[in-house]
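One structure is given here, and the rest of the page talks about it.
Only one protein chain is missing from this complex, and each of the others stays in its spot.
Take a look at subunit A:
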């Protein structure tokens, strides 16, 4: 290509105390190009796009836009120069309406009535149905993302940055998003696409730059490179795929019968008439878009939430009215999604956190007195077995990175030899090699006869480890089906199809 690149980055470097987030990163994007930015957690992707968007100032290096120097001091300047960004988190205001949210992201927002009209026009042009008057707090994840995208599109950006846009969407919603992105790219808008979902990148992106530990480690053309090769470039070593031996499921361990329960939180989702069985040595994968009853289901299984007698049976015994501690003693262990504050106490040491769930089954207390040396040994065993990177068990849970704490939290339950293990988002925010280790641990556990319920939003993960798959949608659980041979289409329908897309088919 001979045309001037839209954006050219040369030698960008940004260091934070103790860590170099970006080290001499160079990147070129042509107009209309869909460029993928790939890398593990902590590889420096977010820092790089924050520099382009003016949220962070580089320590060294230059940026050029259309051949002219480009150094936005703040997001306002970046937006004025034609850079739009769709954030992964934190950029919508729940209590405000769609139109108000969009006005906040614009330089010279027109009057609300004019803006509402513009929003309708853009949403029709790009097939993103959205009503400007609705309050954002009531929207589904896919609809929220549309708000962000339309906010960017109203500024007619030349470069659209998307940070992990598909992590919260159903497959159908992903398809709609991709259609929109292809249309934009055909119109000449360049897209910088951050993701670690490799298959998506292969189908969508023209070029890819791979970051590892802040450095560019490779470029490739995604459509011509296998997902495995890209993953290995990201990780820097050969990737181990979890393996399992064939096996036969045993007796029923967990039986849910007509489990219905109101959600304990005001914005939660009630569980509606869930009936399912899980057997010894079996992994039941539960998919679905976040907020469809995942947290409530975990709470009903762990004992945080009591339910109608008879609705939860464990090895034939009715445990519906038992609290978490008696259930733990019986062998029902769980690891909730929220690591800091739910699974672990942020300001307590790892030893203390190990004690909190391990006391009963590991015999870490006697007559109300704590056995500190045993607790420390237990914590050390978790750290060693699960390769948790920390100076020692005396460190606070908060000081661990998300992935390391996740390994600790999962490891803590796995090492207690559960009869039934319930995990929610076991590898959320964990890098590929650690995620593979966690999945392997779950599979090994199942191999030894534990019944496992894995709730996750990562469909690839569920397909990899589940024996049977079911989806939560609006608090209802679809009938489970054998995971092998399920197509993406079928899974999408089990998850309830595309949310709020009825308008599009008119």
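The rule is short, and it goes like this: contacts are C-beta pairs under 8 Å (C-beta built on N, C-alpha and C of every residue); 3 or more make two chains touch, one makes a residue touch a chain; residues count from 1.
To be clear about the criterion, contacts and distances are computed from a predicted model.
Asks: Looking at UniProt, which of "TonB-dependent receptor plug", "LuxR family transcriptional regulator", "ABC transporter permease" or "Pyrimidine operon attenuation protein/uracil phosphoribosyltransferase" names the chain that isn't shown?
Replies: Missing chain, per its UniProt entry: "ABC transporter permease".
Asks: Which residue, A:32, A:61 or A:75, contacts the hidden chain when the whole complex is considered?
Replies: Touches the omitted chain: A:75.
Asks: Touch as defined at the start, partner being the missing chain; which of A:109, A:207, A:443 or A:463 qualifies?
Replies: Of all options in A:109, A:207, A:443 or A:463, contact with the hidden chain holds for A:109.
Asks: If I consider the whole complex, including the chain that's not displayed, which of A:64, A:100 or A:304 touches that chain?
Replies: For the chain that is not drawn, the touching residue is A:100.
Asks: If the missing chain were put back, which residues of subunit A would it touch?
Replies: For subunit A, the residues touching the absent chain are 50, 54-56, 74-76, 79, 87, 89-96, 100, 103-105, 109, 266.
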